[in-house]
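Before anything else, here's the structure in question.
The complex appears here minus one protein chain, its other protein chains still in place.
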Amino acid sequence: IGFSGAPGQAAPKKGGILNFVVPDEPPSWDGHRETTFALIHPFAPFYSLLIKVNPENPSSPTDFVCDLCTEMPTPTDGGRTYTFKIKQGVKFHDGTPLTAQDVVASYKKIIFPPEGTTSARVAYFVMVDSVSAPDDHTVVFKLKYPSGAFIPALATPYNFIYSKAKLDQDIRWYEKNVMGSGPFKFAGREAGASVRGERNNDYHVPGQPYLDGFEAIFSNKQAVRVQAIRGDRAAIEFRGFPPKSRDDLVEALGGDITVQESDWNCVLLFTPNHKKKPFDDVRVRRALTLAVDRWDGSKSLSRIAIVKAVGGVVFPGHPLAATKAELEQIPGFWPDINKSRAEAKRLLQEAGVSDLTFVLSNRAVDQPYTIVGTWLIDQWRQIGVTVEQKMEPTGPFYARLRSQDFDVTMDFNCQSVVNPLLDIGKFLSTDIGNESYGGYTDRDLDKIFEAMNRAPEEAEQRKLMRQFEKRVLDEQAHSFVTLWWNRIIPHRSYVKGWKISPSHYLNQDLANVWLDK
Amino acid sequence: MYQYILKRLLLMIPTLLGAALLVFLLLRLVPGDVCVLRMAGGAGYVDPKAIDLCHAELGLDRSYVVQFLDFIWGFVRFDFGKSMWTGRPIVEEVALRFELSLQIAIMATLTAIMLAIPLGTISAVKQNTWIDYVVRAFSIAGIAMPSFWLGVLIILGLLITSKSVFGSPWMPPIKYVPLWVDPLHNLSMTIFPALATGYRYSAVATRMTRSALLEVLREDYVRTARAKGLVQKLIIRRHALGNALLPVVTIIGIEFAFLMGGLVVTEQVFNLNGLGKLFVASVTNHDYTMTQALVMLVAAIFVVTNFVVDIVYAWLDPRIRYK
Amino acid sequence: MAPELVTIRNLKMHFPVIEGALFSKEVARVKAVDGINLTIRKGETLGLVGESGCGKTTTGRCILRLEHPTGGEILFDGKNLVDLDQKSMRALRQKIQVIFQDPYSSLNPRMKIGEIISEPMKVHGTEPNKAARDARVAELLRLCGLDPKFADRYPHEMSGGQRQRVGIARALSVRPEFIICDEAISALDVSIQAQIINLLEDLRDQFGLTYLFIAHDLSVVRHLCHRVAVMYLGKIVELADCDELYGNPLHPYTQALLAAVPVPDPDLERARAHRIVKGEVPSPMNPPRGCVFHPRCPLAVDSCAKIVPEFRELRPGHWVACSVI
Amino acid sequence: MTIATDLGTKVELTDERKAPSRLSAIGRFARRNPLGAAGGAVIIVMVLVAMFADFIAPYNPVANAFDRMHEPPSLENWLGTDQYGRDVFSRIVYGARTALLVGFASSFVGATFGLVLGVASAYFSGKIDLILQRIIDIFMAFPLIIMALAVIAIFGTGAQNVIIAITIPFIPRCARVVRSSALAIRELPYIDAARANGFSHTRIILRHMIPNVMAPFLIMITAFVGQAILLEASLSYLGLGVQEPTPAWGLMLQGGAEEYAESAPWIAIFPGIAISLAVFGFSLFGDALRDEFDPRLRSL
Partner (left out) sequence: MSRLLKIDSLQTHFFSAAGVVKAVDGISFDVNQGETMAIVGESGCGKSVSALSILRLVADPPGRIIGGSIRFQDRDLLKLSDEEIREVRGKDIAMVFQEPMTSLNPVLTIGRQLTETMEQHLDMTRGQAVARAIELLGMVGISDPERRLRQYPHHFSGGMRQRVMIAMALCCEPKLIIADEPTTALDVTVQAQILELMKDLTQRLGVALIIITHNLGIVARYADRVNVMYAGRIIESGTAHDIYHHPHHPYTLALLRSVPRMDQPRRARLDPVQGQPPDLSRLGVGCSFQPRCGFAIARCASQSPPLERIDGGDHLAACFEAHSVAESMARSS
């Protein structure tokens, strides 16, 4: 994990409006419900969280700091009870005080959603038994079993703290309204065009925020977003641009542009549909991964797409991740591509499908889906497999995945706080795994996962992780990792205080961002 | 005349009803539904109960007939309901976009008229000379260029020339502000898409002006006018254009109606938050209510424009006026 | 006297004038043909004259069943065409043929002359065999004064007069008994008209054809017809043998019509007094009450505006619809 | 009997007049309508390119070559390479196939349906006509692109569905134009003659009406091909058309092209020119055809 570029170190200046571009408008405004970053970028600044990643060190997967709590708790009860003290004097934007009751009501909505509401992250909190507020300043989480995944889950940036009063009045009130305690107050919205925030002078961190306000402008064409920064219609886009756009911006604006880059806790996977012939045959599946030259792909694609690192199922650079030597043992990561392809052809021949043709279902998003998909197709072409790409918008695309109406699909695994133990849940058997679409049942795999999650020692976890990885990518060839993403944020140099993180979900409340104009 | 207008108004009803039925059925043909997309638009788990609940809330569990009647009844009362996607009143969602689209449509139409009528006239009067060829090639080039391509070229051109002229790159605003709030901001945003589409649409009207005028210039009454010794300018202006404009008016009217909803691509290029973009989004989201409302809006604009065109036609053509 | 071939009784053809596409409403009726009676005998040529829009063509179209009459009956060989079913009508169709005015648009420009002439034979099955049809086409072309080689030509490769001959050949192809000539010569050049008139006459003599000859050129009608009916505004105002009608026109309209035709002789013309009838033919949408001609009639009296004149036989075979004479 | 039989022989067309008429007709067309001839030439070139793509294109249009990304035009890659290192020229050459396939398939099918509907509507008139006209009205109320989008939403993307999506909105447009010509033809005496002869409806429609509305039909097909190519490009731009890695012009302008418009302009410029040129060619040719056949059919 690393970043380049130099976020400013000078004393923050006050004032100014930050304009930034967001690729999409979220369907609702309720963070508990939504999963898209398009919600985070415009709406995170309105809310406080219980805990959050350290904005000064957002790249660290373990560095969490309090937002509404007074200090990070140490678990008691053998790691099964966490007690948070809530800051006093915090006020919602409507002036009502924020108490532990509000925190509890919010987490209850997230963890135990009442009927008629949806929560996108129930699965993150499977270990939680209860959440309660013994008094107005204390919140207690009781877990069923100790879990290293709890604190990262708690710090998920979607876990906005809502007002209990509002939730009691209408549990779905936050779908269409904003009322939080974050650094910015909601100042208006133009349907489909923008969301505006203005400084919350009563923010619970003294001195912050520095900005007078912000405007999130929706723009779904990447070219427009890049040009908006170039023409200074916007200062930054928080998701990430491809390398070429970065180069263009730097070329055109020189010192007016600062670039921050980071590995990204997102990876594109491709998964054959195990229920469909000939992908029920492990040889065919292995052939598909063998055909892909990831090492070369990394070099080439990193010049045109937002992907870079070669890795296994774990975020590269994480202690649990496979080393290069370990990786090279896995089919598809062999250093000699010719050997891999020869093997792939042999396997196909053996399976009797040497002139395989199929459709690759892909999500209609240019970066990096289309590019990686197109690259994959060319990789497969080289072992004599003909593939047609079918792109669909996000909604229909996932509907197709869920109904398992595809040959081979490409989707992503993208998490906010880096937490490999939870993140690899994507590879579990389809009936268990929340977002696993391959249509396979592999109880042995599930058992390894279970064991890993309860393993106290990192070394033990690492060993199990290797087993898990081998089973998924090699032995059973369930689903395959392509390349890990690479986040590139070229922004106007006058934007200061914002630091890149390995996730475009994290560190977006803008409290410490200021403009050096 | 009143009767004529009344009759025309009545005639709109079946078209609108038909459009309503068409969009209603088409939408139900599209696989998938808004609740699934909204509840589980991304990856992950879908709670079937939540989906049922959502269906009930949106009224999607009712029979098609009831849903259709409800839609029509709402339409009759000018109550368009709420967007199934965002849950907000459709009127609120559409208002600003409508304003934007209308402004662009009007500006583009004006551009088209200002280009088409003089160019078409010159081209007809100078038929088969190089002037004619140049004008025709110029106008057809307008249709031939993909609008997004033209848009991208325009934006890039602006960025590059402004950088070389003013030292810093300038691009049109990407956020719409109504004309009366900040005219400069508004115009600097709308002028380029309006020019680009106006040029594009002028091609059709130029061609129409030219051929209508050519036809009229062959008419007996133009020969009569010449035989009377009238000056050429007067013949073109009073005798020929008066008649030739009739079909041009129709074309411009139809184009105007189409501009209101059909600028999908241009809107993307210039980041215009208009009706076309909303339409694409609401179709992809299976937002039935929004799509229906938009379709009805486009259809209504079409019929109303046609109506206005007919009135203008009647005003221009005395043969219809007194019928 | 020859037997009657066509008998028209009280034929009416009123066209509705419809407005509004949705709640379409009949706002008026064009009384194109308004109760006419006519008989045409076998072998006879009946002339039908009158000014533009008086209903001549409509009458012909009713007989051809191209229009469905509003009322009255048309007996052909004793069968009422008005209520004949499709099938029996089809059988009768080959006996009734038509020659149109415009030689340019009465031939399908995409078909060769041979196909045009043989198509009716093929459809009616009169000549099921292709070779026989080709032979008949050649024969018909020769008969109509054209080279049989023309069968391979398209209509646009021929002159107006030649096309009119093709039209005639097509009509003859199924050996009809009765031919309606609707202004069959008016579109032709003066120098060609006489050729066609002669041809029609010759064919009539050769095949014993019966013609309904619709025209507005009174001198041609006089040359060709046995009897002449004069129409005015949907009604027949006078009907008589040709010589009788031209020699002794009774109806003021017929008189005006004859007076308006200039003869190609300057000495005669300048000596001749011109009785010019005033006004123009009114619209059949709202024809005058009473006698339709009374607003223009030099003889009109008050009662003409009220009473519809009876169609009377004033002299043997000479019928007039006028209550003043 | 004396019937003048000498007429025919005198006006006879000699065969030498017919023979050179084909070539000289083209020559005359070109002189009368230089723009149309230019359009025709563009079309011919395009068709040839599409037909012989395998021989013309120097590279495999879908093969990635990451060692040659973003190469500017050179002797090896005449029009440069794109972000995947694919040869732009080869992709344009093969793209002509996609463009013509989509263009011709959709316009031909659309116009044919429209032809039948339009002629039938005009011939039968009355209620059938009225209802069909209302339906056509409804379809016409929507811009082409909106209709196409709706169809894509139902059927999904891909070349085949793009063709369907473009075909459907063409049908009513063609039907409308054909109907107005057919209405005029319906009133002509030769149709009356056919009816007076008791020919069946099918025969009259097929033998007498349809052949005579071929002019607007042909004009429409040419005009539609251009529109279809453009529409396909627009759909591709919206991500709803043909998909990577199929070589298609619209697709070549999408995504990458914008990104590299400045640093590697050849990626966007050449396919853009190809589209413009093709549409330009078809429009000019269509216009010229219209002038030749029937200047009244201007509202296409």
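Residue numbering begins at 1 within each chain, and the chains themselves are lettered A, B, C and D in the order written.
Note that in this section contacts are C-beta pairs under 8 Å (C-beta built on N, C-alpha and C of every residue); 3 or more make two chains touch, one makes a residue touch a chain.
Model, not experiment: these values are computed from the prediction.
In the complete complex, the residue from C:A256, C:C291 or C:C304 that touches the missing chain is C:A256.
Although one chain is not displayed, subunit B still touches it through residues 128, 218-221, 223-231, 234, 238-239, 242-243, 316-319. On the side of subunit C, the interface with the absent chain consists of residues 51-52, 159, 161-162, 189-195, 197-198, 201, 216, 218-220, 222-224, 243, 246, 256-270, 274, 276-278, 280-281, using the contact rule stated above.
Everything that follows uses one rule, which is that only the chains that are shown with their structure count from here on.
Counting C-beta pairs in contact across A-B and across A-D shows that the higher total falls to A-B. With centres set at the average Cα position, the gap from subunit B to subunit C is 53 Å. Each chain gets a centre from the mean of its Cα atoms; for subunit A and subunit D, those two points are 47 Å apart. As a whole-number value, the distance joining the C-alpha centres of subunit A and subunit C reads 88 Å. Annotation for subunit C: residues touching 2 or more other chains are 21.
With touch defined as above, residues shared between interfaces to two or more other chains in subunit B number as follows: 14, 31, 152, 156, 268, 284. Residues of subunit D touching subunit B in their complex: 34-35, 134-135, 137-146, 149-150, 153-154, 226, 230, 233-234, 237-238, 250, 253, 257-258, 261-262, 268, 272, 275-280, 283-284, 287, 295-296, 298-299. Across the complex, subunit C meets subunit D through its residues 21, 61, 64-66, 89-90, 93-94, 96-98, 100-102, 105-111, 119-120, 123-124, 141-147, 149-150, 153, 157-159, 161-162, 165, 167, 170, 174, 195, 198-199, 202, 205-206. The part of subunit B that touches subunit D in the complex is made up of residues 14-15, 18-19, 22, 26, 29-31, 133, 136-137, 140-141, 143-149, 152-153, 156, 160, 207-208, 211-212, 214-215, 247, 250-251, 257-258, 261-262, 264-265, 268, 276, 279-280, 283-284, 295, 298-299, 302-303.
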